[in-house]
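First comes the structure, then the notes that go with it.
Missing here: one protein chain of the complex. Every other protein chain is in place.
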Amino acid sequence: MRRPIVTLTTDFGVSSPYVAELKAVLLAAQPELNLVDLTHAIPARSIRAAEVALRSAAFTFPIGTVHLVVVDPGVGTTRRPIAVAARGLIFVGPDNGVLGRALLEPGARAVVLDRKALWREPLSSTFHGRDLFAPVAAELACGLALEDVGSAIADPIPSTLPVVERGPGRVRGEVLAADDFGNLTSNIPAAEVDRGWRVTVGGSAATWCRTYGDAERGPLLCLAGSDGYLEIAIAEGSAAARLGATAGLPLVCERSERG
Amino acid sequence: MRRPIVTLTTDFGVSSPYVAELKAVLLAAQPELNLVDLTHAIPARSIRAAEVALRSAAFTFPIGTVHLVVVDPGVGTTRRPIAVAARGLIFVGPDNGVLGRALLEPGARAVVLDRKALWREPLSSTFHGRDLFAPVAAELACGLALEDVGSAIADPIPSTLPVVERGPGRVRGEVLAADDFGNLTSNIPAAEVDRGWRVTVGGSAATWCRTYGDAERGPLLCLAGSDGYLEIAIAEGSAAARLGATAGLPLVCERSERG
Partner (left out) sequence: MRRPIVTLTTDFGVSSPYVAELKAVLLAAQPELNLVDLTHAIPARSIRAAEVALRSAAFTFPIGTVHLVVVDPGVGTTRRPIAVAARGLIFVGPDNGVLGRALLEPGARAVVLDRKALWREPLSSTFHGRDLFAPVAAELACGLALEDVGSAIADPIPSTLPVVERGPGRVRGEVLAADDFGNLTSNIPAAEVDRGWRVTVGGSAATWCRTYGDAERGPLLCLAGSDGYLEIAIAEGSAAARLGATAGLPLVCERSERG
């Protein structure tokens, strides 16, 4: 691939100089990289929020993209550094569940990063993003194979996202996160439900719509989100503000008798 | 142009993964693009704020730059997707007034984006930034002409910015926005007034200065802003905080008798 892409997902905070340090290491290894910030607004140590961010955006990137993920509360401890190949993409980060979404893909493979010759010296105890993950991500973007940077493992820590419960004519999931508009994304695949289902979020009924702009202002809306999951919104308003909560709110879909 | 520039202006929020999705589509189309964030801090659905941001920064970019603007409350409805060519630059976004500043340029031309073969499939109902505007912006940056991506229209929605009122020895405008220093920009061209004019903002008198650093601390200042419009500031302070308001505050300039 010409000008390979490396994306960056961290909990360092928007505009943190730590992000610049990751980029310094990546560009020192390969000045032709295309660096893209996926997000740095993950709440500190929130593995689940990082997984949600990756879920929505990672698979929009072209084959060969390397996703560098540094949400790493266990930095410097015995938690393993890993890389995962899935659907033509590569994910690099700590083995704490943050790469769990990638591991769900059919054919996903994982390695523990154990080629110390690729790392930055001296290895700090508190910033493996800069000293270990970024140098390995650069090598992977430049063409090293997964096997060149680590040894296969069979037991990476799986996704920590909540699992959808399915019964006859019933799907029960939950709200995972809010975006900056206050729209709420969930863990229910949009393909599993449609206008023939009644949807309630935190006990309140939501009305089906196709997009925000042609919906009535006021009621809670549900629609197929652009990430492929059921979404809760309010036209020209914030569902997150209305419901006073985001992650964890139960989302229940029931096939209506008329449906 | 070598390495064409595409800028991004959205209301997605700073560090939103949606911005990364726009970049994924742009770089998948053309890895040599130079992507520049213009701003993603536009308040949700604020067409006017986006127009102000573009007014200040868009024309600093070199000829050939494509400005991708996704402030799109009507996404998925009948609002038209458009592109505008003005002063050697190209603007891509929804037909809701957000490209109004570009349309004011002499010789500006507009097309409705109707070449569906250029779009991403399937087209979502809620994210035309990713599925329609970004792919078209990439093609325009790579050399397609305006006529290659759409059909000419004569009636794009004009600027929503307030118009300046001019009378003999009097110019009346208003504050449009505050920057992060609390400096206020307006719609009054700096070239129309000078130290021979008395300036009041929200009824309070402002004192002329050339730059912040050589002005007295305390009083409201007025000066020619770096964007070419009359600016209100406070030396080492925030005019926005002092005046307790930003957009909409009346700004009146009257030629003084001594002037």
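Letters A and B name the chains as they come in the text, with residue numbers starting at 1 for each one.
Methods note: a contact is a pair of C-beta atoms (placed from the backbone, for glycine too) under 8 Å apart; a residue touches a chain by one contact, two chains touch by 3 or more.
Predicted, not measured: the structure shown is a model, and the values here were computed from it.
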{"item": "Of A:Leu27, A:Val164, A:Ala190 or A:Ala247, the one touching the omitted chain in the full complex", "value": "A:Leu27"}
{"item": "Option touching the unshown chain, where A:Phe12, A:Phe61, A:Trp119 or A:Trp197 are the choices", "value": "A:Phe12"}
{"item": "Which residue of B:Pro17, B:Gly76, B:Pro135 or B:Gly225 touches the chain not shown here", "value": "B:Gly225"}
{"item": "Option from A:Val6, A:Leu38 or A:Val75 whose C-beta touches the chain left out", "value": "A:Val75"}
{"item": "Those residues of chain A which, in the complete complex, touch the missing chain", "value": "11-21, 23-25, 27-28, 31-32, 35, 44-45, 73-77, 79, 124-127, 130"}
{"item": "Interface with the unshown chain - residue positions in chain B", "value": "1-3, 5, 7, 14, 34, 36-41, 53, 56-57, 60-62, 65, 179-182, 210-214, 223-226, 231, 236, 238"}
